[in-house]
Each structure stands twice: as C-alpha cells, then as structure tokens.
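Missing here is one protein chain; the remaining ones are kept as they sit in the complex.
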Amino acid sequence: MPDYPTALGASTPDTITLLGRDLAADVMGEVGFGELAFWLATQRRPAPGEVRVFEAVLAALADHGFTPTAIVTRLTYLSAPDSVQGALAAGLLGGGSRFLGVTEDCGRFLHDVVAGRDPLPCDDADWDELALETVRARRAAKQLIPGLGHHVHKDGDPRTPRLFEIAAEEGLVGPHLSLFAAIGRVHPAVLGRTLPLNGAGVCGAALADLGLPLELLRGFALLARTAGLIGQLAEELRRPVANEIFLSVDLNNRSIPPVPFTDAGTDGGTHG
Amino acid sequence: MPDYPTALGASTPDTITLLGRDLAADVMGEVGFGELAFWLATQRRPAPGEVRVFEAVLAALADHGFTPTAIVTRLTYLSAPDSVQGALAAGLLGGGSRFLGVTEDCGRFLHDVVAGRDPLPCDDADWDELALETVRARRAAKQLIPGLGHHVHKDGDPRTPRLFEIAAEEGLVGPHLSLFAAIGRVHPAVLGRTLPLNGAGVCGAALADLGLPLELLRGFALLARTAGLIGQLAEELRRPVANEIFLSVDLNNRSIPPVPFTDAGTDGGTHG
Amino acid sequence: MPDYPTALGASTPDTITLLGRDLAADVMGEVGFGELAFWLATQRRPAPGEVRVFEAVLAALADHGFTPTAIVTRLTYLSAPDSVQGALAAGLLGGGSRFLGVTEDCGRFLHDVVAGRDPLPCDDADWDELALETVRARRAAKQLIPGLGHHVHKDGDPRTPRLFEIAAEEGLVGPHLSLFAAIGRVHPAVLGRTLPLNGAGVCGAALADLGLPLELLRGFALLARTAGLIGQLAEELRRPVANEIFLSVDLNNRSIPPVPFTDAGTDGGTHG
Partner (left out) sequence: MPDYPTALGASTPDTITLLGRDLAADVMGEVGFGELAFWLATQRRPAPGEVRVFEAVLAALADHGFTPTAIVTRLTYLSAPDSVQGALAAGLLGGGSRFLGVTEDCGRFLHDVVAGRDPLPCDDADWDELALETVRARRAAKQLIPGLGHHVHKDGDPRTPRLFEIAAEEGLVGPHLSLFAAIGRVHPAVLGRTLPLNGAGVCGAALADLGLPLELLRGFALLARTAGLIGQLAEELRRPVANEIFLSVDLNNRSIPPVPFTDAGTDGGTHG
C-alpha cells in the first residue's frame, strides 16, 4: 500500500497532534491564529516579531470594500444561501492575476533579483545601485515593475510606510523590502515620474523576507481575504444589498440584436 | 444611482479605513489576525479573552491530515498549478454538511434550545434538567444530537475538555457551552451508552457563546481550514504526494461493463 | 491494492473506450453532446425522442441574461482572466437552492407523490384527484408547491406548454409531467388564485420522467448553465461590462460607521 506522510494533523484514538505538538495541550489556547497559519505554511514556529509583521500583512489585505470578490461572494450567497462554502469559494476564485496577484508577482520579482546574489548590498547606496540597474532593465524590456503605482493612492499608499515601520521595529527588513524601498527612491530618475510603492507590493516583499514559500504568496492574500469575505457575508446578513446590486444590473437588461452573422444553419438544426 | 453602504473597507486617495479605523495606523501592527477576523464578522472589537477562545477554536479546526478537503486541494493543485486560488476554493467546497458541518449544526441546535428561554438555568442541576428534556425529545423524534459521538475518539475527544477549560479561564462559558456540557453528563441515562462530546461540536458551542452569527459558524471552520489547506499545499511543494495518490486510484482503473440496459437508441443517434 | 471500477472512460496504449464503446469509432461523430450527457448519467443510451426532450430542457435552462450567476462569472473573469475554469466554477456555485434549485425540488416533490403508487392514475380525472389531494395536503402543511408561480411570467411561462407539447410529440409524458399538469388544473380551486406552472418546474418533471437520477437533477441545470456561462464570457470578451458593473457598485461605496458596540478590547489587542 502506498504511504503518504504528513507532518500536519494526525490522530490516534487517544491523541491529536498538529505539527508534531499535542493539539489540545500545546496549540489550543497557546498559539494565535496568524502564528498558526505561518507555522503550518513553513513547519517552523515563528518568533513574535515575525507574527506581528505577518499579521500586519494579513490586515492590509483582508478587505477593500466592494471589490469584485466581495460582490461575487454576496451574489453567490443570494443565489445559494444553503452553501456558505460556495459563497466563500466563489469570492476567492477572483483572487487571480489582476486583483490579488500583485503581492505574489512583487515577491517573486524581488526574489528573482536578489536570489543567489552574494554578497547582498549592505547599505542604502548599494541597494540604490542594484535598484537602478533593475529598473533600467525592466524599462528597456518594456516591462512594468510589480508593486509600483496605484490607481487611487497616487500620492502614496498609507500601508507602505507603515509596513516598513513595523518590519523595522521587529528587525525584519530583509533583502526584499530593502530592494523594494530602493526602487521607491530611484525609479523617478529612470521613469521620469514618481509612482507610489503600493500596499500589495510591500506585502509581497515582507512575506518574502519572512521566508514564506514564494509559490504560495497569493495564498496568504487569499487567507486574509477569507476573513474579509466572512465579514462581507456577516454585513450582508444584517444589511442585505446583493439583491439590489443584482436588480441594478438586470433591470437595465436591454435586449440587443445578436452580432450580425451568416446563419449557416437556418434551414436545419440537429432536430430539424 | 443606488448606494451601497458598508462599514468594512473604504478608501479615498489619502486614506484607507477598515471598520471605521485608520487601517495603517490603528489596525496594522496592532490587531492580530484572529482578532481581526472576529471584528470583521461582528463589527465589534473582541476582548482579549474572546480572541483567545476564538483562536483556540480555529486551531482545533485548522487541519486534520489527509481529509477529503486536503486531498482535493492537493489534486487540484497537481492539475492546475497556475491557480492557487482554485486549489484552495476546491478544498473549501468539501466544507459542507458532512465534514465541516457539525460545528454549525451543533451551534444552531444548542441555540434553538436556549434562545428565548428566560430565565436561563443558573446551575448545573438546572442545566442537567434542560439537557435531559432535550436529549429525550431528540430520542423520541429519532434525531441524532449534533456534536455527540466520534468515529475515532470513542473514549473522548481531547479538544473538548481543553476548550471548556480555556473558556472557563476567560470567563466565557455561556449558555451554549453550559447546555453542551450538561448533555455530556446526562445522555448516558437516556441513550444507554456514553458517547464523547466531539471537538467540532464544542467549537460550535463556543462560537455561539461568543455571539458570532449562527448562519456563519461554518464560515469560521472554513477560515481555519484555509490556513490548514495552505499548509497542505506548502507540504505538497516540499514533498509531493498528489501524483502518487492519483496513480493509486487510476492504475487500479479496471474497466467494467456499463450497467445492463435496453439500448433504445442503437439504430440512430442524433447524427446517425 | 484497492480496485476502483468504472464503466465510463478507460484507456490502454492502443484504445480509448467510453461507456464500453470505442470512443473514436463509435462515439465521436456519431453521438450528439446532449445524447452523450444523458448516456453518461444513466449508462443507458437514450432514444432520439428522449434526447429531444432532454435537449429542450437544457435549452430552457441555459441562460436567462444577467442572473447573479452570469454577473459572478463576468466579475470573476475580470479579476482573474488567467483562470477560465475559476470564472465558470464561481458562476456555477450560485446554482443552489434559490436560483437553480426549483428544477430539482419540483422533480423530487412530484416523485415523492407518485413513487410506489400502484396503480398510477390512468386518466386526467384520476390525476386531478391525486393532484387535488396533494395540493390540499401542502396547503394544510403551509408548504409551497415547487414549480408553481413565477415573479415575472405571472400569466404563464412560455416554456411550460412548449415542453408539454414536445414530450407529447415524443410519447414521453410520464407520471411526473401528468401530475404537474394536473396541479396546474386543480390548484386554483384550492388556493383561490391561478398561478403559472413555471419553466424550471416543468423541466424537473420532464427530467424525472426521463428516468434521470433525482439526486442530480440540479446537475443538469448546471450543465445547461455551463453553456450559458461560456456564452456570457464570450460576450464579455466582445463587449465588456464587468468593470462597469463593478464600478457602479464601488463608486457608490459610502463608508458608514460600524454598528454601535461596546469596545471591550479597546485597551489591548493581541499585540497591544
């Protein structure tokens, strides 16, 4: 028989362990939820400072009001109120490249620059040099820089300086955040205009500095969003708007003629 | 134009607020993730003791090893590694009546008994009386009691006494937990055998005592599970087993004749 | 090793079979898609008349314009254009009790009445008698009758007489459709007003008469809707509206104060 090992949850008739600890005695009541999520993802118990940075990232990404994901969860719950899991899953499915992807894209982009670089820059001037080279190369390749620019917070995303501050307080500014900060300083000279470092991007940098798996950075944005979507459902229960949103679209439903075509099959369908 | 109010996330070019607070200044770095999830769901900031009970529940439900939801997430990631959101959503879709539903069912069941009862029982003897009446009524109606019994932990689920203990430490044993405990004491006299109060059930009782919306109790189980599924994906990245699981099913694929039938359409399909 | 039999798809290096037939030689080019879907669900090849009724049902359920499911699919595609599977899955998740459930509810309801009844009524007068008894019993139990009534087509759903007509042409009016028709005739005398037999309901009756599994009647509505949602995505590609829908909700986003509360935790969060 095949044998599938796991270091996560396991149980016998008398015991339940999680990550090799006694779940009841050593995890419940002792480990916060953000801490546990970090631990599950890395199989390494984080230090309190790491938990604080991690939870700051989750807070930054939890809810942004009526995003498409929030609307989707509310509409799905309207249609299928018997399935909370379906409403949450539907909302998470919008967590792809465009809306929640910046966090992952930015973390990976920064990692591609710093990975394997030895020694790493050791002061701001060195980071600025590396950042300058990086921004120039992206510009030459006509590629955008992930994490740079925001359609609303044009003069600065308030989450960005705050996350730098928290990471600095905890001694957790690593190479990804350092490079991201340097990009913020040097890009105007190359691009000819000043763009903000956005919140999703700085979150990606911070998660990468925490050593979380790059393939799953989007997953942490989704974990944060799950809490936000539950908040959306709770608000929908107290103050429903999904039906009104639906009707605002549907009542405007004006039938238009289909696109012009040569009706090749007019004379006979399959059952004609 | 319609107008959709929300008290969750909101932003202007200069500010981002969440739950009416300044996200960067007052939430990031100040509010833990479990605390934030509670706050989003209730629009009420929980006290530290409430957070501790809530996070103990989330820990209890986060991961149980190779459950169907864990296998589903790993197999979906194997098939579509470009979509972490799809792998997580697929896993959550198993969070229905059978595997994750006990938490919600138990919370609702207890609530149906205590809701509107005034005054509530004020000591164990009174709770035992109410519990006895409740268990007898379910038995007479040939209905199971949610949260009672476990297929593995037949002599006691270790999470149950621990969660009662934590709730007691925090002064948060309310009517739902009280009734659940009483059911644990009195059911043997009615049912003729002793069954354990299971962990999913006690979690539902604790969440209901915290005042979380009953309609969304399953949602908190899903939030906990999201963290667990990210852990499953992280482990899959380090030590893949999904392909082996798939092959263990598929290599056994033995084609069998379809069920016997009268082939009414043998002489002509739609394109015959 | 365990051994999982299936009569559906199977392959060897040289052959591919589906439902026990040679896929390339006997299915491709020979079996229409509606016919194949029926065959997969029943493991019985349907007669041409059965295919015609089945496909009429699928046509009736494929698309109803800007339903919540259609909006959800378009918004999810807007957010995550890299994942067509996510956009379709999100739309299908709205296919629950409220919007797509009538088909299944009606089929099951009719089945509960006729199942095991031997002999079945043999003429309209007998069916009317059974229908009268059924409608009275539901009314006495204060239960609605699935498939009766429509919020838009108050004077009659055009799909209903047409599906009866097609079933009659194919000699496929069985007990479920017969009872449903009788309910249409007798309910005004009991309820004191005339309600239309709706299209979703008659589809459920027709699917039940075709012998399709009752547990999966909702599945056929979802199959039909999958085709509709692909149509929605195709139209979105040619003439996008999802971003405009999103903005019509979000631009109206007016931050409101959270619900009043006693801020039990003001003095200290988990990181205070």
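Residue numbering begins at 1 within each chain, and the chains themselves are lettered A, B and C in the order written.
Convention: a contact is a pair of C-beta atoms (placed from the backbone, for glycine too) under 8 Å apart; a residue touches a chain by one contact, two chains touch by 3 or more.
These numbers come from a predicted model, not from an experiment.
As for the chain not pictured, it touches chain A at residues 1-7, 10, 17, 19-20, 29-32, 34-35, 42-48, 50-51, 80, 82-83, 85-86, 89, 93, 248-249, 252-259, 261-266, 268-272. Although one chain is not drawn, its touching partners on chain B can still be listed: residues 1, 32, 52, 55, 65-69, 71-72, 75-76, 78-83, 86-87, 89-90, 93-101, 238, 242, 245-246, 248-250, 253, 255, 259, 270-271.
Interface residues of chain C facing the missing partner chain: 2, 4-16, 18, 22-25, 27-29, 31-34, 36-37, 40-43, 51-52, 54-56, 58-60, 62-66, 83-86, 88-90, 92-96, 100, 152-155, 157-159, 161-163, 165-166, 169, 199, 213, 215-216, 218-220, 222-224, 226-228, 230-235, 237, 239, 241, 244-245, 248, 270-271.
Basically, only the chains that are shown with their structure count from here on.
Per-chain Cα centroids separate chain A from chain C by 34 Å.
Remark: chain B and chain C have CA centroids separated by 28 Å (rounded to whole angstrom).
Rounded to whole angstrom units, the spacing between the C-alpha centres of chain A and chain B is 23. In chain A, 32, 52, 55, 65-66, 83, 86, 89-90, 93-96, 100, 245, 248, 270-271 are the positions where the chain touches two or more neighbouring chains simultaneously.
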